[in-house]
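Omission of a single protein chain aside, the complex is shown with its protein chains in their original locations.
Labels run A, B, C and D following the written order; every chain starts at residue 1.
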Amino acid sequence: MADPQLSVRDLTVRFPTTRGTVQAVNGVSFELEQGQMLGIVGESGSGKSVTAKTLMNLLPRTAEIEGSVMFDGQDVRQAAADGRDHFWGVEMTMVFQDPMTSLNPVKKCGEQIAETIRYHLGQSKSEALAMAEDLLGQVGIPEPGKRVSQYPHELSGGLRQRVVIAMALACQPKLLIADEPTTAVDVTVQRHILNLLDSLREERGMSMILITHDLGVARGRCDDVAVMYAGRIVERSATETLFGDSRHPYTDALLRSIPRIDQPSHTRLDPIPGRPPELINPPVQCAYAPRCRYAQPDCLKSIPEAQGVEGMHEFACHHPANTDQGREALAANVAAGRNASGMPVAGYAGTGGF
Amino acid sequence: MAGSGHAPLRDDPNVLLTIQDLEVEFPVGKGAVVHAVSGISFDVFEGETLGIVGESGCGKSTVAKSIIRLNDIKAGSVDYQGHKLADLEGEALRRIRPDLQMIFQDPISSLNPRRKIRDVISEGLAVWGDDRGSWPQDRIEELMTAVGIDPKYGDRRPHQFSGGQCQRIGIARALALDPKMMICDEPVSALDVSVQAQVLNLLEDMKERYGLTLLFISHDLSVVKNVSDRIIVMYLGKACEIGNADELYEHPRHPYTRALLASIPEPAPTVDPSDGDIEGELPSPITPPAGCRFNTRCGHASDICFTEEPQMQRVPGEDHYFACHHPVEVSVGV
Amino acid sequence: MSDMDAETTIVGADVDEMPDDAVEKELGIGFWVCIGWLATIGLVALLAPWLPVTSDGAQGGPREAPSMSHWFGTDANGRSVFDLTILGARTSLAVGLFAIIFGMVVGGSLGIVAGYFKGKVDAVIGFIFFSLLSFPQLVLALLIVNAFDQVSLFTVAITLGILAVAPVGRLARAATLVFAEREFVLAAKVIGAKHFRIIIRELLPNVLIPMAALGLLGMGVAIVAEGGLAFLGLSVDGGESWGITINDGRQSRDLQENPWVAMFPIGVMFLTILSLNFAGDRVREYFDVRETAF
Amino acid sequence: MRQLILQRLALLILVMFAVTIATFASINLSDTPLKNFIAAGAELDTNGHCDAIRAGEMDDTQQLGQNVGDCEYIDRIKAENNLDDDIFTRYGSWLGDIASGDLGTSTTSRLEVSSILKDRLPITIRLVVMTQIIAIGVAVPWGLAAAYRANRGFDRVSTFASFGLLSIPNFALAVILLYIFGIRLQWFPTRYSNNGWYDELKSLFIPAITLGVGLSATYQRLLRTDLITTLQDDFVHMARAKGMPDRHIMYRHALRPSMFSLVTVFGVNTGALLGGTLVIETIFSIPGVGRELVEAVIRTDPPVVMAFVAVIAAGFVIINFLVDLLYGWLDPRVRSS
Partner (left out) sequence: MTTRSTRATMAKLLAVLLAFTLFAAACGDDGGEGAETDDVPTDADDVAGQNDETGDADFGTDDDPDTETTEPSPEDVPVRGGTLRVGVEAETDGLNPTSNNFAVSAYIMGYPIFDPLFYFDQDGNWFPWLAETATPSADFMSWDIKVREGILFHDGTELNAAALQANFETAITDPIISLAIVPSYPPENRTEVIDEYTLRYNLIRPNQHFPVGLSSQLGMVASADYLAAAAAEETLNQAPIGTGPYVLVDRDQDNVTVLERNENYWRGTDDLHLDRIEIYINTDTAIAAEQLGTDELDVVITSNPDATLTARGIDGVSTLEGLYSGEDFAMMNTSKPPFDDIRARQALTFATDREGYLTFIAQDTKPLADSMYHPDLKWNNPDVVQEGNMPELAAPLVADYCADVPEMCNDGKINMELQFSGPSVTQTRIMDLLEDGWQDYFNITRDLLPQDQHIIQTATGQWEVVTWRQFGAVDPDNEVVWLECATATGVISLNWPKYCDERRDELLFEQRATDDEARRIAIMQEIQADMNAAYTYIFFTHANWTFAIQDDVRNLCGQTGPGPAGAEDESITLQCNNQGRSFFHNVWLEDAS
């Protein structure tokens, strides 16, 4: 098997602050094959965006980064250190959550696309603008000739996100990182955008990382999904496996906590109690343990290593859900009425699970 | 769509709030106005949860704010237990407001950052004193406990709490006035998924415990369905479909409702995924289309849809109303 | 609530993904140094009547260099520049303080009312502010001061206070507009709070902070403005202020041969204004108020 | 856009109205020499001379000075200056004159106010333009440099420096710079002179620096703050994700959207400087608007004061109107709304 296109190894990102060091990303590793789509799912503060920004060299200078990021045999972090031109934007690129703010409000859409082309590909202004118009057509924008000379505020949210995508794709990147690309748009538009990304990826054989908090989005679109919690990947596997046979209690709980459209009204949800931990000087324990229905005393003593089948289904848990070990732990906690951290544990109220 | 008409209104003593032909406009300069809400009628039973769902710009929040007169109402009536809210002004309006409380979208912004949360929660009591007679000061702690905030943190300020906790505080503030009705304007959309469930459950708990009537607004179809008894689907200032939550999701009649249900990442099993392929963009609310407002994007649109506005009609035998010239007669079903 | 205990045991600031916002803000040592300086100057000014300082009569020869008996030297009339600087602090600080308090009370009230009620009220008040701003500040001061027969401390303070009305008011208005949009104000309305209560309880505490930040900066501006008036000879008649003393020692021959007359008060004034600016900026940053120009 | 222009025009008229009222009131309600003179005449007339003279019972040539201090003279002065009219009538006639372009005549030099203005205004405008060029010229690169590495070494030092510059009272700075560069080093003249543009430029340089130093610090701080905010915007991240070089991002993406506060304050300051240079003009003996105004106020020359203040206020409003137009250039969203 050839080397994966993207290989992230033990990526750790810390931000020194006056209150202490924020451990934003903590030993994250994953691979991505060319043409694949990887979903990274997590709540705010889980480190998914920081991971993406690390890949894109977008972190503030104060960030302390460790670990390796290899892309097509190139060391991305070295490229950052060298201040390499024509790497980001050409090799890999990114689109952001809010199409409203992702476009420079004072520049015409066409110009914003064209400047990338001009800079990376050295085209003339008119050539670049022609290419921009073409790109706008490719991303399904009606009347691209007109849009080229429009300002972002003259476009609707959906069109704007398409412009952003066109801009990102201007130089035929091999990897596109989409950071919550549809969070700020309505569901009907979301569908269009995701379809567009899908088709573009297929057309171009491009790889993609889709960062989202929406499990549904990840489930519908990704080949693999990684779930992040408190700066770590807690579970990673092929999409179907993850949603059908999750191992990490957090993944499990997350799936149970969201309301589902196929459930009747007033179905009681199983919320995850508590809130995510602080990332400043976290204790050496499973970060999820205080909220975990499965947590046992050993969860409070060490950070679980990734286990499972490497590259196929990995999870970092001492007492994985949907295993005997996990079921024992849960039963013990239900019996005791509390988990190892003292959080009350009762039987599930609702009908969650898949 | 754009259903007008009073068909969905129920003649029933349980009705707590009736809205008829509500119209709201916002000036945007040069004499132009945004037609935010253009003639919508519905009612809410006491103890019922009414969900309003729709995409951004459909006017759902405007409807909510109009009820408690945070907007000016251009036309229509809002009848709350005999009080014509649309016509009330000044002191009379102020006196009725405690009955109708509101939970806001942004939990952080809805709390005054300079005040202790105990003061925030007891603000209603401070305003009304004994006038409303309920929730005396010493029961604030009880209220805090009820929403899941440890009273010992009463002296902290909002920034020391997470979004979910702030939303709990907001709920406590509303509850302190012992309202009849709570208007929840996207109360969970700013929250993380794991916290969202906590707040939704809390709302259900509070509704049960205090006998509240809820008006629940969200763009998230799953969330709306989870909490609602009855749901209104709105599009461009109009209602297109109203009905019992389960019935409406199971047998959506309006093409727009179907499109919504098909567009969510994990489409409802009751619709054909291709229903989500609606064309084009949301028209401008400044110059909404004539006839059915959905006509610019509807795959079923015929001539009549461009000339005649569909009226609300009932699905026989069901608490289910829709406004469409070409309703989907047969649901795809599971 | 099953999750209540766990929930409430972890209370603390949210940590966002980008840690810029997570940085716990501090006023910093510089702020306290500035406050210390201001407090010292303020205290000395306050206690001046009981300190052995006087502006009456010559305490030495004209323009004597700094010495043990006259730390800042003497001015042309043989008065101790140190004494004059202390007595000048009384005027300068009093004028600055009064002016900015006046500006905050009058301008702040108008601004909050304008921002809260909007509409016609806003139009009228906004117009007043704009008209006030349309006068060049010192010209307005000149006109007002000139309208008085006798220029007293009060005259100057009122004059500079009037100047502060529009900038403070515009800030208060802008801040109120921002906060009035915030949902907690809507919440207060929904609760049934009266306008006055909303203004006092909900808006004022929030608007006060940017106003306080501006107030500190504005006090510096007022002190400089008083100096400007003194330079034009239009400050307090027969009084002492930094501006008056500086003006007294500003001629080139003085700067060359007895620079202490001007330089000591300039130094003290500079440090005071620096402290006000710095402290104001820290307050602004601490409370995350956007920078505004006075 | 047309609406904006009309709005601003209406505002201009209203503001001018307010400004003229305030100016007129401050001049006419205070003790003027005119009134003092009349009062003196009345005081001295306690013996009833004037009545006697008016009645023809007394020969006014017996009075000293024949035509000064006599009653007819006082009467005529009163009449010429409408002193017997109420203040509203006087205001009305003055406003009428101003509106018809007649700014009046100086009571002391007897020169047409419009001709004084014609002499003075260009000098002040040149000073203001120079000041702003210096301030902006310094502030923009400085702000860019500081924001580019915010909160790092250079930025920290520059923050400190900007506070220092902001905190020097400009009259003190004027005195010090005049002394150092004019008198000690003799690099620049110590007074205004206008033998050719170079000469004038040179003589305005130190005053412009004096005014510009504090301004540049103000501008730098505003630009820096806005740039830091802008640099956190997604579109900047987007530009970086597109691989655009930092220089390009700073100049082509971040600068323009970060100039709102700067432009606003620039406008306010330009207007304010028109009359706000008075201390500096006085110190440097620049025969500009500010100094003339100070002198007119001190010598109580009502036509000059009132006309100058009105013109400066008009300048303020017009400049702020231009700034509004500038917003349109800065932000297409403003243009289209």
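Here, contacts are C-beta pairs under 8 Å (C-beta built on N, C-alpha and C of every residue); 3 or more make two chains touch, one makes a residue touch a chain.
Keep in mind the model is a prediction, meaning the values are calculated, not measured.
Under the touch definition stated at the start, the shown chains contacted by the missing one in the entire complex are C, D.
Screening D:Arg8, D:Arg126, D:His237 or D:Arg291 against the full complex identifies D:Arg291 as the residue touching the chain left out. Across D:Asn28, D:Ser114 or D:Thr190, the residue that sits in touch with the chain not pictured is D:Thr190. In the full complex, chain C touches the hidden chain at residues 55-58, 61-62, 76-79, 149-151, 232-234, 237-238, 244, 247-248, 251-254. Residues of chain D that touch the chain left out of view are 31, 33-34, 36-37, 40-41, 43-44, 60-61, 63-70, 72-73, 76-77, 80-81, 105, 107-112, 119, 178, 182-183, 186, 189-193, 282-283, 285, 287, 291-292, 294-295, 298-300.
In this section, only the chains that are shown with their structure count from here on.
Looking at contact counts per chain pair, the maximum sits at C-D. Chain centre most remote from that of chain A: D (centre = mean of CA atoms).
The chain occupying the central position, as judged from C-alpha centroids, is C.
Note: centroid distance chain A to chain D, computed from Cα atoms, is 56 Å. Centre-to-centre separation between chain B and chain C, using Cα means, comes to 48 Å. Counting only residues that touch two or more partner chains, chain B has 162, 164-165, 198. Residue positions of chain C touching 2 or more other chains, listed in rising order: 3, 7, 12, 14, 20. Taken in their complex, chain A has these residues touching chain D: 53, 56-58, 61, 85-90, 93-98, 101-107, 115-116, 119-120, 151, 153-154, 164, 167-168, 170-171. Those residues of chain D whose C-beta lies close enough to touch chain A in the complex are 149, 152, 233-235, 237-245, 248, 252-253, 256-257, 330-333, 336. On chain D, the positions that touch chain C within their shared complex are 11, 14-15, 18-19, 22-23, 26-27, 29-31, 163-164, 166-172, 175-176, 178-179, 183, 218, 221-222, 225-226, 232, 261, 264-265, 268-269, 271-276, 278-279, 282-283, 290, 293-294, 297-298, 300, 305, 309, 312-313, 316-317.
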